[in-house]
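All protein chains of the complex are present and in place, except for one that has been dropped.
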């Protein structure tokens, strides 16, 4: 089960990334091997044609995966992305975006998850990603 | 809904790939945007350590995706793989392997799906893949 | 050979993305199926530990690929990313970052390229990505 709540993850992010806009992401649910986050719509994500930029979705994927790993292994973790693969399937609408991350594996050295991205209110997946994080060896004497 | 049944896909494969062993794969279910196939255990998939080879799983992924596309667009299709990404997460046991393919997008030019692979009888995912197929333009005069 | 020069691509970007900081990327070379761009160091890319963020590198990859496709097919193109796969291999240093994009295939419907990312002044690759763009059908009557 998760070691951190949504509120604890958001507080940690504010502490570690003080320059990150506070309202950039909102964690909607943290559950066993699962996190769902919302990226509220912002005009500066827009691209010509009224769609959201690919990089804003890739950043969302990486964040969802990071939160899912943090939730399960706790705040002392210095996990880093080693691989991210994303398929863009439909044009995201200019509305909030929802990311659902599911951890498929949480090993001692690698965590693998997939992330499904939806436009708020629409059942069709906008993008789908898989992501691998490397989990560094814990210090001897660390709590776990 | 699917245009082909499991039996029709298996008959097409026997016709088009007469050299493929008949019992290599067994289609267990064809549904809307979904196919599940079983790869019965064979000694020649084994690698040292008693695990199944990575290439046998990649071939299974590609086959599951091909069947899922065929089922939805029909036998005249000459779809070809353009991208395949696979994460190997756990050692597959020397038992039957199950692949579940879900089509996430079925456009006029590209189909995208993901494939979850399990050892028969175990709930943990052995491998997870995403796959893109390019669907060639239909001949003028074709039904769709 | 390229249809657009570095200056023409940068002018197009200023026109189409007026909100993008002008000094975010600098195109250093445009050649046949090849683009090299520099991302000057900015404090806001920094993450704790003195490294550059993964999303800033993914954005750089997507941009390098977009410029490489634009250079070869011209400004009327509305190409969109369909797949991006990136491996993060070494911590990028807090210095300028260089991206070299090479188009491996430029078909009528899909373009595939790879992007190598280096910290300025260091020979070791920081990250490596592959990227696919979908090229929409041209209007009838278009020049090519």
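Letters A, B and C mark the chains in the order given here, with residues in each chain numbered from 1 onward.
Quick note on the criterion: a residue touches a chain if its C-beta (ideal position, glycine included) is under 8 Å from a C-beta of that chain, and two chains touch if they have at least 3 such contacts.
Predicted, not measured: the structure shown is a model, and the values here were computed from it.
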| item | value |
| --- | --- |
| Sole residue of B:55, B:107 or B:137 that reaches the chain not shown, by the stated touch rule | B:55 |
| Hidden partner interface residues of subunit A, rising order | 82-83, 85, 109-110, 132, 134 |
| Those residues of subunit B which, in the complete complex, touch the missing chain | 16-17, 19, 44, 47-49, 54-55, 58-59, 62, 78, 80-89 |
| Footprint left on subunit C by the chain that the document does not show | 83, 85, 87, 89-90, 104-105, 112, 114, 125, 128, 130, 132 |
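Criterion: only the chains that are shown with their structure count from here on.
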| item | value |
| --- | --- |
| Central chain (distance from its CA mean to the mean of all protein CA atoms) | A |
| Between subunit A and subunit C, centroid-to-centroid distance (C-alpha), Å | 24 |
| Centroid spacing, where centroids are CA-atom means, of subunit A and subunit B in whole angstrom | 29 |
| Centre-of-Cα separation between subunit C and subunit B, whole angstrom | 33 |
| Touching two or more other chains - residues of subunit B | 83, 85, 132 |
